[in-house]
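This structure is in structure tokens; I'll ask about it shortly.
One chain of protein is taken out of this complex; the other chains stay put.
Our next item is subunit A:
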């Protein structure tokens, strides 16, 4: 499965339906589906439904633009497109181009700020 689809699905996996009305349950799947939603999923739902996830995304986006990270990523993409030819490029290609460098080149201050905000939310949500 492409990386793009993987990430896309992960974002919404917390809303996985239990039990499914569309698909006849196989025995193993039924067992799995009756498990409690994990802590991760619960927190994810809380993040999304409170609107905090959206706010955090906007904050991160803004910080990454300010520090030039987005421009660096766009330059990487442009170089790749130039090499491969603009009609032969897929989104998945570009995700693979950016992902390693992108995760590694986040400035420490930006990361610290976001982690702090998330931790604050976790504390308030856990209560």
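The rule is simple: contacts are C-beta pairs under 8 Å (C-beta built on N, C-alpha and C of every residue); 3 or more make two chains touch, one makes a residue touch a chain; residues count from 1.
Note that in this section contacts and distances are computed from a predicted model.
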The complex's invisible chain, by UniProt name, from "pyruvate dehydrogenase (acetyl-transferring)", "SAGA-associated factor 11", "Glutathione S-transferase" or "Peroxisomal membrane protein PEX14": "SAGA-associated factor 11"
Residues of subunit A (touch criterion as defined above) contacting the omitted chain: 4, 7-8, 10-11, 39-40, 43-44, 47, 53, 56-57, 60-61, 64, 70, 73-74, 77-78, 81-82, 86-87, 89-91, 94-95, 97-99, 102-103, 106, 111, 114-115, 118-119, 122-123
